[in-house]
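Not every chain is included here, but those present sit where they belong.
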Amino acid sequence: MRDPLAALREIATLGGRSPSEGNGHLVAGDELITDTAALGSARISAWEAVKLARELHRPHSIEIIERVFTRFQEMHGDRLFRDDPAIVGGIAELAGRPVVVVGQQKGASTEENIQRNFGMPHPEGYRKAIRLYRLAERFQLPLVTLIDTPGAFPGPEAEERGQAEAIAKSIEVMTGLRTPIVAVVLGEGGSGGALALGVADVVLSLQNAIYSVISPEGAAAILWRTAGEAERAARSLRLAGPDLLELRIVDGLIPEPPAGAHTDHDRTAANIKAAIAPQLERLARKATAELLAERYERFRRIGVVVEPAGEPVAPRRPWWKKVLGR
Amino acid sequence: MRLRMPFARRRELPSHLWTQCPDCAEMLFNKQLVRNMNVCPKCEHHFKIGARERIELLADKGTFEERDADLTSGDPLSFVDSKPYRERIEAARIKSGATDAVITGTAAVGGVPVELAVMDFDFIGGSMGSVVGEKITRAAERALARRAPLVVVSASGGARMQEGTLALMQMAKILSAVSRLGDAGIPYISVLTDPTTGGVLASFASLGDVVLAEPKAYIGFSGARVTDQTIGERLPAGFQRAEFVLEHGFIDQVVPRAQLKERIAFFLAALRPKPVDLGWGL
């Protein structure tokens, strides 16, 4: 096996930083893990993380919203087709200041899951999200997104109404949204359907949440032709919190109670609040242009490519400086 | 032009001279097929073609200059399934003749200078990993820097699993760049070919100022098999084919391959980049 850190060094080379610099803009503290070494023996297996992330009684978006924020007023509808119960959103207050919050919503029971479509949004869910993003932008409210979905719903009606277009548009709108954005992966970050809420200035994850390009079962079915290899696929996909931190998909991990978030919703929410409040504070002080340029760079850096041998890659000059000749 | 077997994914005769059309079962002489742009002369079935063939068809003669040709994949996850990712890439390189699933460069189309990116389904199913993300992003950034339109021809099974979330994030990376083209009033034309699915369709492929598709191209977010299994419903006829997606409002035109270049050229002539960059906030 190849040294897994080699990949990180490749990233580092491209990004012009070494891993020891951490994620650059986040400072570790009690409320945020920014170095996987700090996890020590608390690091669980990928499959354990998958199970915890999907735990029925894990706190979902509304449970978190009610505990992290005050005075939440839900706002419904995409103004186009339908109000999708798999995505909730609205305006709430954090430390007395209004924010727009949007999250995928699973149920805590079978009945509720049927009503919420197991947290799998239709296109109209993403279009509701886009509408609320635009509301945040118009009134310069910070945006907090909560990611918790097995993925966008793959049914025929979702295809007919443009699931792909809706996800693409949601991502695109977030890349250019002129207000601060903090995203938190609460449970399952399922593929493009999760990323549609995930383009943020700061992307955090609960310690035991997962975020993956495909479900482990899906990967196993395609790569090993049996869903039985899901555990192995989970490991290979590097979808658990600490992996995401090492790969710089997320900027920090939010600690969970020792036995998992489902054992203590209040404490989980308190940890989330402690983690996001200082980030919103910090981002609010940035000029919009700086915010957008840094958001661009945050995603621009992601990926591992090898430039021709013998030509070491100089630290990449930020894109906007090239264009503006600075 | 390099003579190349047009791969039909179903029944086909392993002949160097003949190919059977998967739609009408006609036996087609390969040379004739290539002369006909790899379209069945009898039933107009559009065979998949490689990125180099596509560039020959679209770029004005002699104008294509490849960029970032030597960018190759790392193996950030040290991924091993039935074979190691590094071996899989090597095999794809030999099969397709390309270094990854997209070829990018500058070209002229109908006399208009553009940045051109063409995906190749032969390279691990046209899957999008870091190299695809990086090359298309660089193409979009060059387009912005020199205020030239961007043309992307997609053919992809989606994000490349072997690069995990790094592959997923290429959707955001490319759209960050494409979005700035829009803000700056620089045209972006997206061409969907058989098949365009998953994370490619759910990002840049869907958001062209103009979206064109080849006839009967398979276009969908989830594979029809996935949809069918998940839902247990019979799917409507023509589900997830270009014509179906057109009816549902997500494509401007379905354009036969023979007219594709002139059609792109028309839209490039009509949608000129705004003379001044109005800026995106800096």
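Think of it as A and B in the order they're written, each chain with its own count starting at 1.
To be clear about the criterion, a contact is a pair of C-beta atoms (placed from the backbone, for glycine too) under 8 Å apart; a residue touches a chain by one contact, two chains touch by 3 or more.
Model, not experiment: these values are computed from the prediction.
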Seminar exercise, completed: Expanding each displayed chain to its full copy number yields A x2, B x2
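Going forward, only the chains that are shown with their structure count from here on.
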For this session: Please work out the Cα centroid separation of chain A and chain B, and write it as a whole number of Å.
Result: 28
Problem set entry | chain B partner contacts - residues on chain A that touch it in the complex | 1-2, 4, 7-8, 10-11, 152, 154-156, 158-165, 167-169, 171-172, 174-176, 178, 191-192, 195, 198-199, 211-214, 219, 222-224, 236-239, 243-244, 247, 249, 288-289, 292-293, 295-296, 299-300, 302-308, 319-320, 322-324
Problem set entry | chain A-touching residues of chain B, taken from the complex the two chains share | 70-82, 129-131, 133-134, 137, 141, 144-145, 159-161, 163-173, 175-180, 183, 198-199, 201-207, 220-222, 226-227, 230-231, 233, 235-236, 239-240, 248-250, 280-282
